[in-house]
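The complex is shown incomplete by one protein chain, all other protein chains being positioned as in the whole.
Each chain gets a letter, A and B, in the order it is written, and its residues are counted from 1.
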Amino acid sequence: MSSVPMSHILFVSTALFFIGMYGLFTRRNMITMLMAIELILNSVNINFVVFNKYLYPDKLDGIFFTIFIITIAAAEAAVAIAIIINLYRSHRSIDVENASEMKW
Amino acid sequence: MNALLLTAVFGVIMMLSSFLLTSKTAIRGLAVSGMVIVLAANVLEMMGIVFFKIDTKDMIAFDRFSLLFNSIVFISTLVYFLLSARDMEKVGINYGEYFALIFFVLCGVTLSSSFHSLLILFLGIEIISIPLYILTGSDKRNLKSNEASLKYFLLGAFSTGLMLMGIALIYGATGTFSTNGITTSPTSALVIAGMLLLMFSMAFKVSAAPFHFWTPDVYDGAPTVFTSFMATIVKVAAFIAFMRLFNDEFGSLQSRWQLLIALITAITLFIGNITAVFQQSVKRMLAYSSISQAGFMMMAIFAMNADAREGLLLYSAAYCLATIGIFAVLMKLKDYSFDGFNAFAKQQPLLAATTTIFLLSLAGIPLTAGFLSKFWMIKAVAGTGKYLWLVIFAVLMAVVSVYYYFRVIQAMYFKEGDGQTIEASLPFKWTLVLLAGIIVLLGVFPNWIIYWLYF
Partner (left out) sequence: MGASSLIVLMIAAVAFSGIAILISKFVLKATTNKQKGEPYECGIPTKGPSWVQFNVGYYLFALIFLIFDVELIFLFPWAVVVKQVGWLALVEIVVFFFILFMGFLYAHKKGALKWM
């Protein structure tokens, strides 16, 4: 099954990375922005696994890095959702445009 | 290794203490004694006594540089606890958790100051960041605090994504995570792209100029107690990680990134200092001042020689101690604007005198630690023999910075006003005096720190 060339998978992961970037910059809904961040992290996961599998198959470094990224991403998501709930309670909205107490 | 395990253990202990101990004094006492134990264990490790011998497979390297830096961080945190722990009670009811989160941040600081693998760098930076998102938003009823934590989270997660992509590209090019330096020649495009991504994400974490825009808002919105922690200890920890990364991993590519770092340094100095001049609130001014100080610390990363390493340690000590002192005084005030400091010297002559010393140190006036650390930075950059315009520019910007620091001194001593009444306990005052003494002494005998790096 490993007849799929590496560049194809790298293409998918790069596309995911930039979709995530695009979502982070254009969307104003906080949950969507959180999903965009998860997309970025997952694209990096794909990168790690692909590099490990195709280029350095004798060691499992990249796959272990992926495991750490997954746990950190879960912790980050938990904190983010807590922040969003807190903000919703005060603003009654999860649109970042409404969170503008301070000017940039 | 001592400090790494002990900070984590004390984090858990503080977390449990939040429901086991009912009195706030007991929690505070436990935190302070925990900090003393961690500091003592770290100093013991510097003398060669290691409690826990764990084979980390060369992923963590506790060398003199990182141990000395950890000691500086722990001393600063101890001072921070002594001065400001009482003010954390005002933030919310979860008193024990704040200490637990701070201990977890210190665990991350220990990791990110001694990593020898990109995995540990990532873990360290994240263990620093995630508790900070919570601490920033810990004032739950305050809109500004919520918003600051949201902004901090979004930008922090974004920069984490960049960093991970950089690590992935470097892994793809070299096949290893250990930071032994890039040896493949010719350097592939993957390495260069990964290096740039890592540089940008670290610049985010230290709030260097094109990526600084989150800093004023987050520092302004966060509860002042935690701004004090974020602006000092966390920032210098990110700098140490930055320096280790670019020294160990990308040291062989110095000619390629030096110009870029020089530009980032210059822009950081310019934006930080010029914007700080126009601020009306002292808290926001200190946020911009932390950006401008970050500009000076970036000079160490630019130079990357022995002077730079010594200078960065000295700078982190001087900057942390002085800024923690100023924030401790600021927290006692109700009005954070410059006018809030009017006639402060008449009201509290001792506090005003110590605050003046802190401000002088930040501005880089001779006989203070701040002067010597700035001097060390400039010496380091001049020692590389390249980009001498950076030296001249840095000196110019240091002159500009005198203006906004002296505005506070002017308000305290030469302006009439009703003067805010503040209550400051006697131990608080004596700690401040001790802190000011340390800053002056470090300004005369910097070798007290540098000595430990080499003996």
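Rule of thumb we're sticking to: a contact is a pair of C-beta atoms (placed from the backbone, for glycine too) under 8 Å apart; a residue touches a chain by one contact, two chains touch by 3 or more.
All values reported here derive from a predicted model rather than from experimental measurement.
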Q.
Give me the chain A residues in contact with the hidden chain, please.
A. 64, 67, 70-71, 74-75, 77-78, 81-82, 85
Q | Footprint left on chain B by the chain that the document does not show | A | 12, 15-16, 18-19
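The rule is short, and it goes like this: only the chains that are shown with their structure count from here on.
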Q) How many Å are there between the centre of chain A and the centre of chain B, using C-alpha atoms for each centre? A) 27
Q) What part of chain B is in contact with chain A in the complex they form? A) 119, 122-123, 126, 130, 133-134, 137, 140-141, 143-144, 146-150, 153-154, 157-158, 160-161, 164-165, 167-169, 171-172, 175-177, 213, 217, 220-221
Q. If you look only at chain A, which of its residues touch chain B in the complex?
A. 17, 20, 24, 30, 33, 37, 40-41, 43-44, 47-48, 51, 55-56, 59, 61-62, 64-65, 68-69, 72, 75-76, 79-80, 82-84, 86-87, 90-91, 96, 99-102, 104
